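Omission of a single protein chain aside, the complex is shown with its protein chains in their original locations.
Each chain gets a letter, A and B, in the order it is written, and its residues are counted from 1.
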Amino acid sequence: MTDKTADLPQPAAVQRPSRFKELWEADLVYNLRRSPVALISLIVTLVLILAAVFAPLIAPTNPFDPASLNLMNGFSAPGVPNAFTGDTFLMGTDDQGRDVFSTILYGMRISLFVGVAAVLFAMILGITLGLIAGYVGGWIETIIMRIADVQLTFPSILVAMLITGVAKGFTPPAYRDEVAIFVLILAIGLSDWVQFARVVRGATLVEKNKEYVQAARLIGRSGGGIMLRHILPNVLSPVLVIATISLALAIIAEATLSFLGVGAPPTQPSLGTLIRIGQGFLFSGEWWILFFPAVTLLTLALAVNLLGDWLRDALNPRLR
Amino acid sequence: MTNPVLSVRNLTVEIPTRTGLLKPVDGISYDIAAGEILGVVGESGAGKSMTGNAVIGLLDRPARIAKGEIHVNGRRIDTLSRKELRQIRGKEIGMIFQDPLTSLNPLLTIGDQLTETISEHLDVTDSEAKARAVRALDEVGIPAARDRIDAYPHQFSGGMRQRVVIALALCAEPSLVIADEPTTALDVSVQAQITALLKRLCRERGMAVMLVTHDMGVIAETADRVAVMYAGRLAELGPVREVITAPMHPYTDGLMQATPDASEGATRLRQIPGAMPRLGNLPTGCAFHPRCPYTQDKCCQDPSPTRAATDGRAACWFPLTERAAVPA
Partner (left out) sequence: MPLDQTPDPLVSIRGLTRIFDVSKPLLNRIVERLPKRLLTAVSDVSFDVPERTTYALVGESGSGKSTIGKMVVGLLPPSDGEVEIEGINLASETDPKRIDQVRSDIQMIFQDPYASLNPRWRVRDIITEPVRIKGGKTEGLAERLLEQVGLSAADAIKFPHEFSGGQRQRICVARALASEPKLIVADEPTSALDVSVQAQVLNLMSDLKDEFGLTYILISHDLTVVRHMADRIGVLYLGRLVEEASPDALFTNPKHPYTQMLIEAAPRMDGFGREITPPEGEIPDPISPPSGCAYHPRCPIAVEQCSKERPQLERKGESRVACFLAK
């Protein structure tokens, strides 16, 4: 018997070269197939996102083109031909004669854009600070995490309002509408980074003591290199879950701010702006102006949230 | 022969998974008599801990006992309800786990934990329960037991904590003790103390002990008989001296040769090539045949050898009757 080990029988599971990613995704797909709620949420989310992206192609009218508006069409009830023009609108029209269905499609674009951009901003900020806090430690960690703690004691919507208010104070009135969307993204993003930072810091503390990180330090990799190349890829799965749930929250936060009148300007109405406009007509009988944007917002937020919940369970090895 | 304390017949544990049915324990039978220590050895994934958990009814879902019977003191226990099992655990079966820290409740004093277990299983007054608790601690060698009974688990060192766990397992005077890697987390010197304690208690009380471990040395010094497990099956079961000095299953033989021994100098270790197959991917026939130096055609074909089908000790079609020369 020789001691050469090159001809060892390998366990069969190893024989087929497969990509880790494929396996991981296959697991996720399998999980998805077994969860009808998640599947429906995914389909609804995708449909809504596609509708928003292709709004100019789908929407019957462009609600922001004054030329296409006809004041005579105002207050058309959903599905009922207008008494003056005879035009029929799927979800009715508002006081200006704008098609509610079209405004929702365009509004969703703003809502989703702000939501996604805000979460991305919060994610980048949170991951960076969390990685640094977790890996470097010491007084840098103390400062970052104390700021996070302080911010957590305020409701995030309050933080967002504060930031919007301050930003408005600094912008000349002429530009306010133009920068409003970016102020909104900044405000929501800044109010949301804390949970990313906390989760990433926690995961980093675990990973940095693992031996593969020590092995990388041993060969002289720099702190930045270790954080980016080694730790970051291993802390991303909880981040993915938080990002999804954050997206739902960011969309709602945007709607809340817009509803309160500190968010998207009327020239670029988001779902929240539409709800604010619509609630003025609720008691005069034109319910559809409020109802359809509100239901859309609810559906979007709920679907994304359920998707996030499922993702959290699916990625949690203990619940498998 | 008197009736065995624990009698396991054809025990099979199944885990249904997405890719198929796994059998971490597959058709295992053994007895343990009163006052006897049965060592169960095997490498990780061999199913040795799962066997212990199945006996005490502590299988995590979705694992389940699919076949077989478990008798304790002549009573069948694998068909009992959870509630009935709970009563038997502690009273008739004591358990000792690997990590002493997690098997004690950190929020209760060790006295509380002991008296609670005693009063639950024995019909005694509170003061009697406390007296028994002190006696139990005394017996496992905790100095000044009367004073330390009000201490919390974290106030004990690792070795002392494992003694407390043993006291807790034995305080209701069970007739069977299942010890799952009781010394693995401990240092050599403390390990020697704990195995000596287990041996003494087993002898004095006439308990049956199932000692699950991966350490051949511990088995050699402690057990009366040894069961060697491989890929969920019993490879060999026999008196410890015979199994270790003259193994009949090639796997046992390989395991012995691979274990470095302190009494030898820097010789080259003989190694078993490859690794244990994954449960989802067992070879046909004898699960050891791809790694076995003596494999013949019959070994690769179903059914796999069982101890009953061969000579009664090793589950091997071609057992090593005498120390056969290793083919060059």
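Convention: a contact is a pair of C-beta atoms (placed from the backbone, for glycine too) under 8 Å apart; a residue touches a chain by one contact, two chains touch by 3 or more.
Treat the numbers as computed from the prediction; the structure is a model and nothing was measured.
Colleague: Thinking of the whole complex, not just what is shown, which of B:Arg9, B:Lys67, B:Lys91 or B:Arg270 touches the missing chain?
Modeller: Selected residue, touching the omitted chain: B:Arg270.
Colleague: Among B:Leu21, B:Leu108, B:Ala258 or B:Cys300, exactly one should touch the missing chain; which is it?
Modeller: Going through B:Leu21, B:Leu108, B:Ala258 or B:Cys300 one by one, B:Ala258 is the residue touching the chain not shown.
Colleague: Taking the entire complex into account, which one of A:Ser35, A:Thr128, A:Asn234 or A:Thr256 touches the absent chain?
Modeller: A:Asn234
Colleague: Decide which residue listed in B:Pro4, B:Gly47, B:Gly68 or B:Gly159 touches the omitted chain of the complex.
Modeller: Once the missing chain is taken into account, the touching residue is B:Gly159.
Colleague: Touching the absent chain: which residues on chain A qualify?
Modeller: So the residues of chain A touching the missing chain come out as 3-6, 8, 10-11, 13-14, 17-20, 210-212, 214-221, 225, 230, 233-234.
Colleague: Write the list of chain B residues that the hidden chain touches.
Modeller: Touching the chain left out of view, chain B contributes residues 43-44, 157-160, 187-193, 195-197, 199, 214-218, 220-221, 240-241, 244, 254-273, 275-276.
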